[in-house]
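Showing just some of the chains, left in place.
Labels A, B and C are assigned to the chains in the order they are written; within every chain, residues are numbered from 1.
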Amino acid sequence: KPGERSEGGQLTIGVGGQPLLVYLPTTLAQRLGYYEDEGLNVTLEDLQGGSKALQALQGGSVDVVSGYYDHAIQMAAKDRDVQSFVSMLRYPSLVIAVSPKASKPIESIADLAGANVGVTAPGSSTDFFLKYLLGKEGLPADSATVQAVGGDSSAVAAMEQGRVDAAVMLDPAFSLLQQRVGADEVQVLTDTRTAEGVQEDFGVSTYPAAVLYSTGQWLENNDDNARKLAKAIVRTLEWIDQHSAEEIAAEMPEEYAQGNRDVYVESIAKVKEAYSKDGTLEADGAEAVREVLAQFIPEVERADIDVSTTFSNDYLPSETS
Amino acid sequence: MGDDPVARAVELRGVTMAYRARDGDYTAVSDVDLAVDRGRFVSVVGPTGCGKSTVLNAVAGLLPPAAGEVLIEGQPLRGLNRKAGYMFQQDGLLPWKTVLDNVAFGLQLRGTSKSERDELARDWITRVGLAGFEDSYPHQLSGGMRKRTAVAQTWIGDPEMLLMDEPFGALDVQTRQVMENELLTLWTGTEKTVLFVTHDLDEAISLSDEVVLLSAGPASRIVGTYPVDLPRPRNLLDIRTSPEFTEIYRAIWSDLRDEVMKTYERIG
Amino acid sequence: MSASVETTPETRTTGPVRRKPRRKRRPAVLITQIAVAVFVVLGWELCARAGIVDEFFFSKPSDIVSRTIDWFATGSIWEHLQITLVEAALALVIGGLLGLVIGFLLARVEFIAAVFDPYIKVLNALPRVVLAPIFLLWFGLGIWSKVAFGVTLVFFIVFFNTYQGVREVDRVVVDNARMLGAKEGQLVRHVLLPSALTWIFSSLHISVGFAIVGAVVGEYLGASKGVGYLISQAEGTFDTTGVFAGMFVLSAVVLVVDVAVNRVERYLLRWKPSQDNNFGGGQR
């Protein structure tokens, strides 16, 4: 069943956490009606995390995943043919912030050694990001205690109360934390929502994060559908580029701003720059991802992965590339 | 009836007992007046299902009367009757306690030391003929053995007032006599008041000072009280042949028959 | 003498006494219930307004209520609620029936019970959340994966209680029925099932809650509809009010379902001596 042709443009996209801003284009495209414009009938399934979405793809419950590119590499290491075909986020948008109640002064990544550092889940991108940065400082990967704290309120609570000394955070949680304790109170060690941050941490200009990917077999059978999807996303990315955070927020489901509208808008504004402009995935970025993963997942290190098989820009609309 | 300055041990005044049922209430006992002086041995007899156990429950304070009141030593009974030991018609033994612990239970509740209560309990177990079964659990006993355990359990506490609901019904004739003798020994010379329910008229007459006959239910009432003026101490075997005994027996028997026949007649 | 008569309260001398306190108590119960609710809600509201309780984590009762009203006013809640209820109901029915049947089977056939004892214990201890991907694999993203989730919770609760309930049946009653000619099937129908009913209903009271939990958690882990999805979205956007409103709606539903279970229980257990008490309608 997995990888079958999606008849009549009926598609299910598994999203690794629909409310997360990194996956915003997937939802926005639906709100803007761009899938429909392409003749696609898309159902979005919220799957609480990228790995769950990937598993759903492998099990055949979804056709396409809106998730992290990391997983395409990890699958390649397992000899599973998974290909990304449109990129939505070109910077990972992870922030390492220090809790205002940290148990010890932390001024730099190196100070994280011996600290209690929050990540969304062990084995997730946030976990690897932390370990990668520690490694860059010449510290062993386990020099900081990794503490899973999730991605939402629990992460905010943990930071606010100093249950962790620092944490790898994502928006909107990070913006919310800033808003709650005051932006000055939260020291940022590194911020990959910007080109500079990415350059500094990874030494590349783009580092593919949120992408749409699927199995090679599905892509083979659904050439046209993939193209249509890519086109809808690219149109959305362009729309994002041309509109203000306010306008974007207004298009999103009302509930998403119900918690705190200002913070929502503000975090969109912050992450806006990180969205890809045209959906292309750069090869050097892809390689950078592989390198990071190879440091921590023996399987990836062992496997001889040709990153070019894990993504393709061929499905993107030709006029934009 | 309240003109006696000495309070009665038990007094029922116009007591009506009712049970809830889906279609209205079922009045088991209606307007019963009964006075028992301290130290008296009173038997209650009546057709089966007439309300004997219900009356005992009222005296024990387990069922509050629907009307009328129960006085214990002249005081209206509120809640449980703490002066009474009650041996139930059904099985009330604690299934998770051995015979020994069941018999010693009342003492344990009062805080008697383990060695003391065990000694007393062993003594009682022997008296009711259960020696050797101290460590058996109730489910390992025969029906009659359970009854005897319950008897020992009630008697060991030496209560001022004994309520006994068909205690010896499940025993063979011989054991029954042994137990009856034990009961009389326990009671004689004390101020204990005994309310004794039985179906055996012989037993009722030979043990008691007075036999109370309840009418057939529903809404049963007292049809007669028969004083038994036989001298004490009594020899339980010989007494049954005395002419007074036979006379009382005959009187109760015919009244009881009328009551039972009423039930069957009413039914048709 | 008459003095002591006077001390007897009026209630003792008229009518069947056992019935009285119950009639009197009902309104008192309701009043206390409301008082407790008002106290908690008001306290919460005030604490939230005073900033003692952090609205980021707890929202405000007034907000929760207005959000709930909103949901119902716009009608947006219905499709979610319906899906969740269908899932929970299916989980309850399937899990309950499975638990019942297997409980009976194992209680009656010693050998099977002995063999499967460890396996059932182990299965009961598997963390269902971890198994979510497998449920998705087997049952897809639709309602069935959530139903499966709920079933894994309900089944064990009903199973263990049914199993024990059947084994607690009075031996004499069983022997009597057998001597009267009851075959195994009739024994189940006329003796074991009625006798185990108290046990089964006790487990059903627990299960109603767990069935809803199963459905919601299932949705929470992956869905595009349902109250669990609503809650998950709200949580993802730090919309505490939404989270609590979702739970509030669920609570109301549980109470309604439980009233239904109580009705059935009270009817089926009408043969029991009444005990003036409450949990599980059978005793009311």
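Some points to look at:
Please note the rule applied: contacts are C-beta pairs under 8 Å (C-beta built on N, C-alpha and C of every residue); 3 or more make two chains touch, one makes a residue touch a chain.
The structure displayed is predicted, hence computed values, not measured ones.
Stoichiometry of the complete assembly recorded in this file, written with the chain labels shown: A x1, B x2, C x2.
Convention: only the chains that are shown with their structure count from here on.
Contacts with chain A and chain C are shared by no chain at all.
Closest to the middle of the protein, by Cα centroid, lies chain C. Across the assembly, the chain pair joined by the most C-beta contact pairs is A-C. The mean-CA centres of chain A and chain C are about 40 angstrom from one another, to the nearest whole unit.
Distance between chain A and chain B, defined via averaged C-alpha coordinates, is recorded as 83 Å. The distance from the centre of chain B to the centre of chain C, with each centre set as the mean of the Cα atoms, comes to 46 Å.
Residue numbers of chain A whose C-beta contacts span two or more other chains: none are found.
Touching two or more other chains at once is no residue of chain B.
If you check the complex, the residues on chain C that touch chain A are 56-57, 132-133, 136-137, 140-141, 220-224, 229-230, 232-242.
Of all the residues in chain A, the ones that touch chain C in their complex are 12, 14, 17-20, 43-48, 52, 55-56, 58-62, 152-153, 156-157, 172-173, 176, 180, 253, 255-260, 263-264.
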